[in-house]
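Here the complex is missing one protein chain, while the rest keep their positions.
Moving on, here comes chain A:
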Amino acid sequence: MIAVENLTKTYGPQRAVDDVSFTCAPGTVTGFLGPNGAGKSTTLRMICGLTPPTSGRATVSGVPYRRLGNPGRHIGVLLDASAQHAGRTGREVLALAAITLGLDTARVPGLLARVGLDDRAAKRRVRAYSLGMRQRLGLAYAMIGDPAVLVLDEPANGLDPEGIHWMRGLLRGFADRGGTVLLSSHLLREVEVVADRLVVIGNGRILTQGDKEELLGAAGTMVRTTDPTALEDLLQRMGLTGTRSADGSVLVPSDPQTIGQAAAAAGVVLLELRPAGAGGLEEMFLRLTAGAEPEGANR
């Protein structure tokens, strides 16, 4: 359980994170989305007690992170897979974590196998690791204390498609067993398969958040017609504003039934009428983050 309440961080006149609030419940994966520089990493660092917030607070299971004496036994964190000593072997990195947490180093080999790092990789120094291998090592580092909560910043970076698929399965399984996952990404596609909830941030402010299904449903309807002008007139009469795509289809912020009935009554011929779904969500994500103006964003 993670609770973020009115978290704000200013650097000089710049508000890197501005009044951000959300919660992550046990048993769910929360996708934390936003373009680069939106304030995702700063928010995650504040949750983990690495950056002091200017105002607001964040708690893990009701306790501020820095109040936890041995947080690794409850929350696993991967903020930057590259931030490991280049001269240490993968196995040694995990052994140090195990000792710190008060655990037997005997669990290290099994854990390495679980994240797909074989014996040879385990003995190599992190300097020789690819970014994908570092992500796997980082994930093992986060999971070594059998945590109930995981916080991961862009964990899919550097993973190949197979690795991304594997990681999704791992995180889904973790959440299905009652774990809490907070997962950031600048790519919607990376998290939409695995996330239950989405929190979208831009320019330090929350643009929208909610259940993924709800947001998918709210994404609108894809409409294609033989007569774009007639459709435009119809939408205008209905008080709706469509967004035209390159392929000629129009994204309308309404449900298919309403559009279909109105089109039939007006005699507008439709070639395509379907819920926009993930494509619409992506469109919404791009629209929200491109302007990154929170006005008009629905909460």
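FYI, a residue touches a chain if its C-beta (ideal position, glycine included) is under 8 Å from a C-beta of that chain, and two chains touch if they have at least 3 such contacts; residues count from 1.
Just so it is clear, contacts and distances are computed from a predicted model.
Student: Given the choices "Glycosyltransferase", "Cell shape-determining protein MreC", "ABC-2 family transporter protein" or "Dimethylsulfoxide reductase subunit B", state the protein name listed in UniProt for the chain not shown.
Tutor: Choosing among "Glycosyltransferase", "Cell shape-determining protein MreC", "ABC-2 family transporter protein" or "Dimethylsulfoxide reductase subunit B", the correct UniProt name is "ABC-2 family transporter protein".
Student: Check each of A:23, A:61 or A:243 against the chain that is not shown and name the one that touches it.
Tutor: A:61
Student: Which is it among A:6, A:55 or A:82 that touches the chain not included here?
Tutor: A:82
Student: Extract the touching residues of chain A with respect to the undisplayed chain.
Tutor: 1, 41, 45, 48-52, 60-63, 65-75, 77, 79-80, 82-89, 92-93, 96-97, 99-102, 125, 141, 145
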